[in-house]
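First the structure, which I've put down as structure tokens, then a few questions once you've had a look.
One protein chain omitted, others in place.
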Amino acid sequence: MALTTVARGRVYDWSHAIGRGAATGTGFNYVQTMCLDKNGNAYTTNRGNENNFGMRANHVKIGTAAGEEDLLAEFFQYGEGDGKTTWPFGIAVDSERDRVYCSDEWTSTISVFDTGGKFIAKFGKPGSGDGELSHPAGIAVEKSGNVIVVDAGNNRLQVFSPDGKFAGKCGGPGKAPGEFDQPWGITLDKDGNILVADWGNNRIQKLSPQGRPLMCLGSYGKSSKPEGAYAVTPLGPYVAAEGERAGHPRTDQFNHPTDVAVDSDGDIYVCDWGNHRVCIFDSEGGPITTLVGDSQVMSKWGNMSVSANPDMMKARRRVKSLEPEWRFCFPTAVDFDPASDQIIVADSQRNRLQVYKKVRNYTDFQANL
Amino acid sequence: MANTDNCIVVLQLTGGNDYLNTTIPYNNPLYKDNRPAVGIPDNNIIHLDATYGIPEYIAPMKKFWDAGQMAICHGVGWKESPRSHFRAMDIWHTCEPIKVGTEGWLGRVAREFDPNKENVVQVVSMGPSLPRALVCPGVPVACVAGPLERYGFLPQVQGNERAHVLDRFAKMYSPAIGAGPVMDYLSETAIDSLKGEDIIKVAPQKYSSTVQYPNTPIARKLKGIAQTHIAEIGSRIFYCDHSTFDTHAGEAPAHNALWSAVSQGVDAFFADLREHNKSQNVIMLLFSEFGRRVHDNGSGTDHGAGGVAFVLGDKVKGGHYGEMPSLEAGKLVQGDLDPNMDFRSVYSTILDKWLGLNPAPIVNGTFEQPAFLN
Partner (left out) sequence: MAYQDDIALMAHLMRRAGFGARRDELEARVAKGYDAAVEELLHPETQPATDEYALLRYQPAALLPGGQPPMGNVNWLYHLVNTKRPLEEKMALFWHHVFATGNSKVDNYDQLLEQIQLFREHGMGNYRELLSIVSKNPTMIFWLDNQQNHGTAVNENWGRELLELFSLGAGNYTEVDVRECSRAFTGWTFETKIPRLPYGRFPWKFEYRPEDHDDGEKVFLGHKGHFNGEDILDIIVQQPACGKFICRHLYNFFVADEPQVPAWPIEAPRNPKAIDEMVEVFRDSKFDMRAVLRHMFNADWFKNARFQHVKSPAEVVVGTLRFVGGSEVPRPGYGELSMNTAYMGQDLLNPPSVEGWHTGKEWINSGSLMARINFMAEQIGNTSALGVRGIIDRLRVKGSLSPEQLVDGCLDLLGPVEVSADTKAQLLSQANEWGQISWSNGSSAASDQHVGQMLQLIVATREYQFA
């Protein structure tokens, strides 16, 4: 199966995977959101489970090839009080000001850490008034240092100053442009325009820095299970007997999108959670292609688990096809690192990140090889 | 030595305790080879003898060892041990490695002790759910979900009102003529439970102690057991658990926290019993459903086979029983220690020598008995 995807003059090359299931330490536990620091390293929030395991934010070195990954820091673990969390959700880093913002959607607060994970402050409280939050989700930091919080339960965006003072808001519940239904992830393009994954409305919204609606991208469409396909989970993805993308709707149809990213060329990446893929568009919203996950090479940390467990190794050698393992399963976040041209996707149910590279100077090979 | 007032406390280490990091074969180079990430460093090991050590965070257990009151049963488990928590735990509870068993071994003990179900507080389980080890048709078990003080019906009602409301409750459940067998059965059950509540609630009222228990869930459970035992209300089988020992990731700090809580709780528990001169007729069994994989996964250890069990008590003959299965690669089974002591052996000694029962019908067979009790 292809590791290089070519479409409309663009080339995407699968690079490596990072992670494994782990409630603490070297791995992930249901990543909800992700952001990149100035070095291209990722911060993620991990939702964990009802045994109060796995909740945390971590800082992970991405590198440009398999084996370079490393766990840099862990913070925002489960618990009460400063620096702790119940239901971690959003994360954003302000490398200039040495700050990381994390949202907790249960306590409806934003915790502020330094980039090493040391707790600094906390702001926000439950409610629907100015400066109050309900189930805060994704976060983004403006060049000014102001913090935009996706106030999902209130179906709006709120802006805070770096020290947590209310500075503005936009949106409200609904389906019209500028209105939201439980939005999830957020990103800013180089001009400061705001892109939001409008989860419940199955679309991406682009707003001006002032919050004026500029573009709505996508409509609802759900994968269907092809006859005889293998359902990796009851809600997909589906691996068909033949053909690697069977069952997907059109590229511009989403099922509960969770995140969006913009690359240095202005191309837009949408994390199409419920359809288990990343959809790529040009800056005008024209569909380019989709990525479905290609994790054919085991991650470094994954290898440690497999090599410590002879029975797992044995079982893997008996499996007819590992294709179900390559595929995204409910991806929750996508980011683009302009320095390395890497696209990083948080593959939530598989507890890993998949890294692709947007290849600039791809020379095609002779077709008659 | 079996005595009719002998009691047993079972402390279940739920999740699969890492045998190799609990009783460490510190001289064995294979230990270090297999534990690059989670091995206990030499200077953090307390030596029990020339072969085995325990991590510093299990230090309170050293007292029991030095006093000759801690039996270490090595390599416990059984052949074909499954790596599933549930299945493995079920097998420990029911002594049925082949089929799915429905009766628990301690449930059977309780039935032997009290076939007519006269004692409604004979079996006390600290926790909301009923462990399968205690399940046996008709055997009453007092499941204490919260603090002992709040045990009983309608714990929302406290204070002066409580006696009054419970009295009304009892009247609502008083047998009624012609109500039918199921209604009668409900009456009987409720009245039994109320009786149990009356008996048990005496325990915390009568209790006083200078022993300070740590503020951990397991210490609170052990304190409840101590209170019940000291009150001498006829409870003989106590069950509690601590979790989760399922240290796939971040094992070093997790195992530390788990065993610190357990060992400090156990230490306080026995100190409390001794202060009340009530330790002579108590033994405690600590077990886990399986040990963990020999080679670490870079952060923790995954599900394994052979494990370790401890038996503590004044009357226990301390020492090693059996020996640690070989760590050599060729001797491992699927990367695990090959169990060399059947867990039913440990039960058999306890049943025979401490509880005075014929082990065979309870553990479904005859097993060699390690001699940790006289």
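Per-chain numbering from 1; labels A and B assigned in written order.
We adopt the following convention: contacts are C-beta pairs under 8 Å (C-beta built on N, C-alpha and C of every residue); 3 or more make two chains touch, one makes a residue touch a chain.
Model, not experiment: these values are computed from the prediction.
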item	value
Residue among B:D246, B:D267, B:D296 or B:D342 touching the omitted chain	B:D246
Of B:A163, B:A179, B:A329 or B:A371, the one touching the omitted chain in the full complex	B:A179
Options A:Y43, A:F113 or A:W301, residue touching the unrepresented chain	A:W301
Residue touching the undisplayed chain, where the options are A:E50, A:E284 or A:D364	A:E50
Contacts of subunit B with the absent chain, listed as residue ranges	82, 84-87, 90, 100, 102, 120, 128-130, 132, 135, 140-143, 145, 152-156, 165, 168-169, 171-174, 176, 179, 181-183, 185-187, 189-190, 192-193, 196, 244, 246, 297, 302
On subunit A, residues whose C-beta touches the chain left out of the figure	20-21, 27, 29-30, 32, 47-51, 54, 86-87, 106, 182, 184, 199, 230-235, 255-256, 274, 298-299, 301-306, 309, 311-312, 315-316, 318-320, 322, 324-325, 329-330, 348-352
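The working rule: only the chains that are shown with their structure count from here on.
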item	value
Centroid spacing, where centroids are CA-atom means, of subunit A and subunit B in whole angstrom	44
Subunit B-facing residues of subunit A, complex	21-27, 51, 301, 304-305, 307-312, 314
In the complex, subunit B residues that touch subunit A	83, 244, 248-250, 254, 293, 295-302, 334-335
